[in-house]
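Of the protein chains in this complex, one is absent; all others appear in place.
Right, chain A next:
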Amino acid sequence: MKVDMIMVRFGEYTIKGRNRGHFEKRIVEQVRRMLRPFVALQITRAFGRIYITLNGESYELISAKLKHIFGIMSFSPVRKCASELETIRETALEVMAALPRKPSTFKVTMRRVDKSFPHDSQEMNHLVGGHVLRAMPDLKVNVKQPEVELRIEIQPEGTYVFSEVVPAAGGFPYGTNGKAVLLLSGGIDSPVAGYLAMRKGLELEAIHFHSFPFTSEQAKQKVITLAQMLAEMNGVPFKLHMVSFTEIQTSFTQCNQDHLIITLMRRAMLRIAERLAERSGAIGIVTGDSLGQVASQTLPSMNVIGRTVELPLLRPLITTDKNDIIRMAEQIGTYETSILPFEDCCTLFIPKSPSTNPNLNVVRKVESFVPRLDEMIEEAIAQTETLVITPGESPETAKAGKDDWF
């Protein structure tokens, strides 16, 4: 089916009375940004909707982009035809035939805006519906709960026909819910947490802790690749703060409190993250924690770890099962990269039996005995290296070797 136009519907925020205009403006901006490469498009905003006129651009490529824009709930490919009964009937059949799955029930919803059209809505319902039923004998009408709604709008400039509703990412438009930092480890969970946070309209900057030479160059590349994927999701430059954690981490191994190493590490990371967040104007810390998944993610551990900072800790995955997290990672395309076998600092120096129920007072006491802990944290913050990942920019591998070799 040749698609002439796409009708885009917004997400949940359209119910929010006073902010609605603001949200809608942001989503239109975001759609324009993500579809910038398609120069022939015409994007118009209507009440609670966006209409994208394709002017010959590829529906397949554009719909692939639209599916992933936060703040879009769903969209429909629309055929435009002349406002003549026979043409409308044929177009309606085409639209029904192009559905990805054959429905067993449908109904026709007619809007006649152009009152000069000779048949009224009631008549048109029968004229078009009857035609479709004759051509598709297995189909039945169900007005209350149709599987598919065949919608026809007769406008002065022509008639719009559509039925397929393609679900999209949902959520809020980019940046409409403030700014936070994301702890990006390189594992499966944190990119998914980042995705979910961004889908809720958060603007993010990522923080990665590395322990070179205990962690490898490949592990760092892997995180850059993941950050690139997150940058592509919103199509805006994305900051990645690389923090050297080697000194702090190795000093914790000298405390003779091996079962607390993870707790100590996570607390130090949060302290650094909070400072970096404040420096960037971010007011939340997003993590990939999932309740009970590992020793540091039990409720007692999270209690002790979280108390070291004042900023709200956002844990989008907190009650999500691992299998579901993996499925999401596959859907957003980060899974393959996340499972590359390069050790990150969270899995380094893991004791045989880490504490699942650390005692806050003991932990504070141990921290007070770590020589130069505050200075080391200051140094780590000062030496943080910030990379700005540009969307659409070729990943690190695309710069390998000399250009004229390729």
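Rule of thumb we're sticking to: contacts are C-beta pairs under 8 Å (C-beta built on N, C-alpha and C of every residue); 3 or more make two chains touch, one makes a residue touch a chain; residues count from 1.
We adopt the following convention: contacts and distances are computed from a predicted model.
Could you check which of "Thiamine pyrophosphate-dependent enzyme", "Sulfate transport system permease protein CysT", "Cysteine desulfurase family protein" or "ABC transporter substrate-binding protein" matches the UniProt name for the chain that's left out?
In UniProt, the chain excluded from the picture bears the name "Cysteine desulfurase family protein".
For the chain not shown, which residue from A:Ser216, A:Gln293 or A:Asn359 touches it across the whole complex?
Of all options in A:Ser216, A:Gln293 or A:Asn359, contact with the hidden chain holds for A:Ser216.
Looking at A:Ser116, A:Ser368 or A:Thr397, which makes contact with the chain not pictured?
Only one listed residue reaches the unshown chain, and that is A:Thr397.
Taking the full complex into account, find the residue in A:Glu29, A:Glu336 or A:Glu385 that is in contact with the omitted chain.
A:Glu336
Touching residues of chain A against the unshown chain: what are they?
The list for chain A reads 216-218, 221, 336, 394, 396-402, 404-406.
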